[in-house]
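Excluded from the complex is one protein chain; the other protein chains are retained at their positions.
Up next is subunit A:
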């Protein structure tokens, strides 16, 4: 038996191909959105992986440092480092801001997560674990390592608040949970950047402090200077990253820190839960909603096209039924056409998504499993969309082929 659907497609290939391309672009957008969601999760996992930490110690009753703000005194790490089961502890700060490369003729302005890393050197938690060019930070001030996705180059001069930093190294896939590339600078510089006020604000604060008789007592020399000095320095970090000793579990080490230091401690699993289920939950829902809408639009397009193609063949279907064609043969013809349209669309969509992913402004992770699920969804949608046309075709009275 010949394939009626195949012959019809070959006969009207232009209609199928152009409709398939249109449908494919929709499917491509859907696959890309799924890839964006996967990319967000991957970014979150990469953020945790690259921090090199087993535990995140943050301000009590906060979900920092990524989902909420968190402040700890910068000497907190010393006490934590002495706790049982702790191999090392390191301060870290995170600040998302616009970072400019000022040495180029055309200034680049990139949204980046500025990470302040402790002075303990490469290998410490919080530091970039590997570089693709240049070297790690070796000086206490004004050097930076940037993620290559930022577009910064070795030797670039970056403006972060009032200070300028030289890019001495480039790393890769060091991004925030939002996908912003990271720029690593020394911790002290980062603390200052977080706290730094403009000159006018500093002058105002000094004037107010000097006018406060509680701080400017004639009988207590040096008090005013001490107060002003404390106001213009930042002794806070956002988190302490902890590595545990081999043979201990994260929970074993976390519990004493919670109890004795009265701080909040997150294990890797808890931090994944915060990032995936809380931080990107709304974005995931938005993406999911868009995917549902796109699936519905795709189904409507397939249903409309197949319905129209079937309407165009009403007389032929009546003839086919009159000369003894089984209903299932006619139904199969319509369904096969819908599936063929879906497969053309999926192929176009997959190609579109694959080529669009690298130039998409957000990290798009296309997983083979998602593509297979997408293919299955396309097949189901097309099969369902063809039911309206099949129902109409089966209702055609073979007597319509006979005049009168």
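By definition in this document, a residue touches a chain if its C-beta (ideal position, glycine included) is under 8 Å from a C-beta of that chain, and two chains touch if they have at least 3 such contacts; residues count from 1.
Rule of thumb we're sticking to: contacts and distances are computed from a predicted model.
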Not counting the visible chains, the remaining one has a UniProt entry; which protein name from "ABC transporter ATP-binding protein", "Acetolactate synthase small subunit", "Sarcosine oxidase subunit alpha" or "Response regulator" does it give? "ABC transporter ATP-binding protein"
Of A:109, A:198 or A:397, the residue touching the omitted chain is A:397
Thinking of the whole complex, not just what is shown, which of A:287, A:303 or A:320 touches the missing chain? A:320
Had the left-out chain been drawn, it would touch subunit A at residues 1-2, 4, 7-8, 10-12, 315-316, 319-326, 329, 397-399, 401-404
